[in-house]
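Only one protein chain is missing; all other protein chains are in place.
Think of it as A and B in the order they're written, each chain with its own count starting at 1.
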Amino acid sequence: MGKAHVKVLTDTSKRVWVESYEIGPKDVGMAGTWHIRKTTLRGGPGDGVDLIEVNNGALVFSVLPTRGMGIWNVSYKGMVLGWQSPVRGPVHPSLVNALERGGLGWLRGFDETIVRCGLESNGAPCRDVLTNNMGQRVEMDLTLHGKIANTPANRVEVQVVPGVAPQFVVTGQVCETGLFLSQLRLTTRISTRAGSNAVTIEDEVTNMKGVPSEMELLYHCNFGPPVLEKGARLEVPARMVAPRDARAAEGIGSFDTYLGSTAGYVEQCYWYETIGDKDGNTLAMLRNAAANKAVVIRYNRNALPCFTQWKNTASEDDGYVTGLEPGVNFPNPRPFERANKRVVQLAPGARYKAAITLEALDTKAAVAKAQAEIAALQAGAERVVHAKPVAGYSDV
Amino acid sequence: MGKAHVKVLTDTSKRVWVESYEIGPKDVGMAGTWHIRKTTLRGGPGDGVDLIEVNNGALVFSVLPTRGMGIWNVSYKGMVLGWQSPVRGPVHPSLVNALERGGLGWLRGFDETIVRCGLESNGAPCRDVLTNNMGQRVEMDLTLHGKIANTPANRVEVQVVPGVAPQFVVTGQVCETGLFLSQLRLTTRISTRAGSNAVTIEDEVTNMKGVPSEMELLYHCNFGPPVLEKGARLEVPARMVAPRDARAAEGIGSFDTYLGSTAGYVEQCYWYETIGDKDGNTLAMLRNAAANKAVVIRYNRNALPCFTQWKNTASEDDGYVTGLEPGVNFPNPRPFERANKRVVQLAPGARYKAAITLEALDTKAAVAKAQAEIAALQAGAERVVHAKPVAGYSDV
Partner (left out) sequence: MGKAHVKVLTDTSKRVWVESYEIGPKDVGMAGTWHIRKTTLRGGPGDGVDLIEVNNGALVFSVLPTRGMGIWNVSYKGMVLGWQSPVRGPVHPSLVNALERGGLGWLRGFDETIVRCGLESNGAPCRDVLTNNMGQRVEMDLTLHGKIANTPANRVEVQVVPGVAPQFVVTGQVCETGLFLSQLRLTTRISTRAGSNAVTIEDEVTNMKGVPSEMELLYHCNFGPPVLEKGARLEVPARMVAPRDARAAEGIGSFDTYLGSTAGYVEQCYWYETIGDKDGNTLAMLRNAAANKAVVIRYNRNALPCFTQWKNTASEDDGYVTGLEPGVNFPNPRPFERANKRVVQLAPGARYKAAITLEALDTKAAVAKAQAEIAALQAGAERVVHAKPVAGYSDV
């Protein structure tokens, strides 16, 4: 393995920022058809958004430093892996008012393939009791899915690591902070290899405060056509599946399969207790009806014990999509998650690590292989599917 | 008519954005003193605002793509047609927090001559019942005059169309959108001809959702000195005029004439039922005391059945201004407008068209001619002026 080619694109502490940048094989005397291309969007609602496109020769995705290092616009050999949000983003965070619409303002900017929800909180908007500057415990509003996706990274770097399978890496640091508020620093390493069908996100969240801090983190991974379609199926090794609410309970008989686009469809969410191998490694696969196209996400359930399935098979105009959402918590209001011990407590200086790999599968064989993996994890474990919401998972 | 000279200034879907641009007669081998000049404002509260100045040789106005394609800074042969807002804008939307001050934050950016209010809602801030992501009907806050004026256009184009009277056109597309939210697309065509005293705005609002959607739209056309002055008058063919509230009722005896600048003046609003010709075409004229200067707005009352007069003859420092406001609705809280069937219901994919023309008049003859037009429309129809607010128009 040769020496990595490293380029710092943003470092606010050193007043470094690169408006546009491109690196490809010719620039570094390597072979292949890959490139990394950094641009700054101009004009419209995305004016000022930094975008780093990584093309490993097969898998293409963009990283959005301005939107908390989210992953956008993924495709593999021309197969789209994301979804078509009614938001034609990316949208600059300065135009997203999280407080709007009873705390649902986050939805004005939501169009990523993988977007982190957190870090101080995520899930449904709610009131929670927090400590204010005067040390008083007071009620405050938490907004949908927190702030991290609308916080620009203060440090961004790209690396090309030569080798048999050259590696392409984007690292970033995003700080959710404020005096008297949480001070959570995300460092992320997003990497892929030349020709690979996979991208891996390795995250570390550090509590920068001198006092303990709460943390919630969820990876909202969103997929539409062509993998999502009528008859598509979500396959997850699980001990338990429960509907979030009465609406989800309506569909419990077919919770793991999907409708075609259905105008007026109201979202259904299901909570999963997943099964991992002896080290906690697990996976979830969304596959199409013919079982020859799929997306797989791999992660460790020790770090991300909760898994949420979000079904939103509305019309394509309204965002025909499903979300696969591993998290430290379920996206319930934080007080409920806290009561159920799913909010992470970070000591001063403590770090929390989580990682997730997204894979694109485009053959029947590859899908079958992933199915076998899932079956192996499921083997010997009963899967209980609850017909009704379950206390401790839902506020029933 | 020759081939149009077309220049795309913004197209976010193609990552096109032009920082500055100018076109004049020499650039296209034409005669005249006209120009179109696109600049991007830098520094201060307007940093990043795109501005397109159109000068047809007589009428000058600016289009603000970053502020929802509003019309700013209009003058005709040196006669100012807009007003002097206490806001010395344009202000970038990212600095306007619509939720501020009980939902009046829109007022921090308001200084256009013509600004659209809408598209999902406009009018006074209020609570309304909306459907959230979970399909639940919940109360949410609507803010003053909606979002469209603080939403940047994602596509902007200018055209110069040669001919006997060359035409200058700015087109734009602005999307009010978000997952689970309304998805209303405005396309606008703003045009004028060389030497003309008029500019025409042709709008189309499309419901991009797969389900029906509500829509409100109002053109807030604002004028100050020199047309507005002590003794100025608003002339509108109308069957009915009603005061909005007790404050407006105080001034009902002189609702159609104006005071000079009056420190501490509290706004008075009047609702009109206008009269159009057989096709619905109508007009409203604000003329000065001597009846030798005026602004006329022309539109079709089938598309814009409601007309609101906003009198705000405060001190010049505080914004001495009157608003002529044709709309699909009156700017009441949306629940009230809905109850009175003035909120437009758009089927999936349905379009709503509206247009408005602004004319500058600078001679006694021109004013007299417009007066004759208005008199002709009024002829044979009684005009009822209510002394008190009227149920159905005001929430009395």
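Keep this in mind: a contact is a pair of C-beta atoms (placed from the backbone, for glycine too) under 8 Å apart; a residue touches a chain by one contact, two chains touch by 3 or more.
It should be emphasised that the depicted structure is a prediction, and the values quoted were computed from it without experimental measurement.
Trainee: Can you work out which residue in A:154, A:281 or A:340 touches the chain that's missing from view?
Mentor: Only one listed residue reaches the unshown chain, and that is A:154.
Trainee: Can you work out which residue in B:10, B:73 or B:94 touches the chain that's missing from view?
Mentor: Answering carefully, the residue with contact to the hidden chain is B:94.
Trainee: Which of these, A:189, A:209, A:233 or A:386, touches the one chain of the complex that we don't see?
Mentor: In the full complex, the listed residue that touches the missing chain is A:209.
Trainee: Consider the whole complex, including the chain that is not shown, and state which of A:138, A:339 or A:396 touches that chain.
Mentor: Of the candidates A:138, A:339 or A:396, A:138 is in touch with the missing chain.
Trainee: Going by the touch rule given at the top, which residues of chain A touch the chain that is not shown?
Mentor: Counting only chain A, the missing chain is touched by 9-13, 15-17, 19, 48, 50, 66, 93-94, 97-99, 130, 132-135, 138-141, 151-156, 175, 177-181, 183, 208-211, 348.
Trainee: On chain B, where is the contact patch with the chain that was removed from view?
Mentor: Within chain B, the residues that touch the unshown chain are 39, 41-48, 85-88, 92, 94-95, 97, 99-102, 104, 107-111, 245, 247, 261, 263-264, 266-267, 314-319.
Definition applied: only the chains that are shown with their structure count from here on.
Trainee: Quick one: chain A and chain B, Cα centre-to-centre, how many Å?
Mentor: 41
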